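Chains shown are a subset, placed as in the full complex.
Chain naming follows the written order as A, B, C and D, and within any one chain the residues start at number 1.
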Amino acid sequence: MELTIYLAGEIHSNWRNELKEKAKSLQLPLHFVGPMENHDRSDLIGEEILGEQPNPIFRDEAASNINNLRTELLMKKSDLVIALFGEQYKQWNTAMDASAAISLNKPLILIRPEKLHHPLKELSNKANVTVETVNQALKVLSYIFDTE
Amino acid sequence: MELTIYLAGEIHSNWRNELKEKAKSLQLPLHFVGPMENHDRSDLIGEEILGEQPNPIFRDEAASNINNLRTELLMKKSDLVIALFGEQYKQWNTAMDASAAISLNKPLILIRPEKLHHPLKELSNKANVTVETVNQALKVLSYIFDTE
Amino acid sequence: MELTIYLAGEIHSNWRNELKEKAKSLQLPLHFVGPMENHDRSDLIGEEILGEQPNPIFRDEAASNINNLRTELLMKKSDLVIALFGEQYKQWNTAMDASAAISLNKPLILIRPEKLHHPLKELSNKANVTVETVNQALKVLSYIFDTE
Amino acid sequence: MELTIYLAGEIHSNWRNELKEKAKSLQLPLHFVGPMENHDRSDLIGEEILGEQPNPIFRDEAASNINNLRTELLMKKSDLVIALFGEQYKQWNTAMDASAAISLNKPLILIRPEKLHHPLKELSNKANVTVETVNQALKVLSYIFDTE
């Protein structure tokens, strides 16, 4: 039984690779999906496909049409969602994705440093499990397959 | 036909009062609900009811149990959700509430200053309408009842 | 038992008034809702509330955000939808509203002249009842309350 | 991960073949489904299977029973819907299919020439992405699989 996991979170760092490599070394039957990780391409995909937009707000709107389509489709095909929060960036799209997962009844693992516990308290409360590191998230995933 | 509107957003300022008074002066048949606006009470409601908790993380968890119950119940009874974002505060709970509204098929009006358009682009794209002021949000609400 | 009826269709003519007056004279316990019938205001509501838009396509998008919010909210509160088609206008929004009603399991009455039977065949097939005049639609509504 | 895409739109031209061939050349893991493209057979399938019908309206109804069954079944099995609009034909069934996709939470890509922006404004607003050409639609699909 393979599981598809949606990895929600900022696309400025390499955290998804770390998680995928560890999962691979643990030989977990997991297939990972997520957003476009090339940050510039993600921001400009609207103009890349639809052409130049009148101003930055419309540029963002055009890109979000396409990025949201990708997220909705891939999240729908997922069995579980991991949402990672860090100290940089507003990450309102990450909170949006995490909340969508909950509403869609997809189990949600939240990864956040301890110092962010207060602003994330409501989301953390609704998530299935809150952990602090990618390692802990993987242990939860691994546990799903463990028989003893 | 009266509408129940859930007002999601930070509870540090008075923005809900401004919105309610303007709605009243426009004589719109609206009933507003929202979170506990006494910020300290909201943060400490867990300990208020359940007793002292071992540390700040558990204090937050206990409070969030109760605050999330209130939000879920009131949002379920709502016809539309307004989510306001400002430049202060992380507001991940606001993003969570806004996204829950979308997933529950409740129309969502997002209020945000223009300078926050980039970090809110995905949420703004999924919301029904994005405006910059409480006044504009009220005009949208008012329009629902207009016949000409 | 009062029913709320959403009236979908073009906003260039007076057909809703005819239907409402006839319902009134039959003393049917019906409450009617529908789109903004002032055609110019409907087209320009985006700019009216959000300010000038860069070009006609964005003007339409801004207006549609608001008009669609109104439609979704009112249709959700409705027990039944009537969709009227005429020989003028593209009426793709009417077809969109009629189809949304079907997917939301709201009973749908389609009003269309006989000569439009061919392009409307699929929608007519999925609608509950297809009639040709407002009078016939009212007879169907009236029948819901009849005891003999 | 293969995606099943439902292609909604008029069946008078060859647009689906163009889209499928381009997808093939891009080696996208896509499986396409859609309506019966033999226009005469689609119109007459009711009589073909059920026998002669009393008049053209009943002929259309019999055909639509069968065509709608095919559409519902195939759309249910689809991950995403593309709806193409052109300047000819009423295309109310296309608008019906596009709206059904939205209500079923299937991501929707709308393809329409710019000059149709006004009558399609409401549907375009609710669709995930609106593009003008088959090429652009394919770029959106391709982007779903892109990692960089």
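In this section, a residue touches a chain if its C-beta (ideal position, glycine included) is under 8 Å from a C-beta of that chain, and two chains touch if they have at least 3 such contacts.
Keep in mind the model is a prediction, meaning the values are calculated, not measured.
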Identical copies making up the whole complex, of which 4 are given, total 8
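Everything that follows uses one rule, which is that only the chains that are shown with their structure count from here on.
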Target chain D, source chain A, minimum contact steps | 1
When you check each chain against chain A and chain B, which touch both of them?
-> C
For the C-alpha superposition of chain A onto chain C, the rotation angle in degrees, rounded to the nearest 5, equals 180
Could the interface between the copies chain B and chain C be described as same, meaning over half of its residue numbers are common to both, or is it different?
-> different
Farthest chain (mean CA position) relative to chain B = D
Please work out the Cα centroid separation of chain B and chain C, and write it as a whole number of Å.
-> 31
Approximate Å spacing (C-alpha centroids) for the pair chain C, chain D | 24
CA centre of chain B versus CA centre of chain D: separation in Å?
-> 38
Multi-partner residues of chain C (each touching 2 or more other chains) = 65, 68
What pattern do the touching chains form: line, ring, star, complete or other?
-> other
Contact pairs between chains, per stated definition = A-B, A-C, A-D, B-C, C-D
For the chain B and chain A complex, residues of the former touching the latter | 56-57, 60-61, 63-65, 67-68, 71, 85, 89-93, 95-100, 102-104, 114, 116-126
Chain C touches which residues of chain B in the complex?
-> 1, 3, 79-80, 105, 107, 109, 128-131, 136, 139-140, 143-144, 146-148
Would you mind writing out the residues of chain A in touch with chain D in their complex?
-> 4, 31, 33, 36-38, 41, 45, 48-50, 65-66, 68-70, 72-74, 76-77
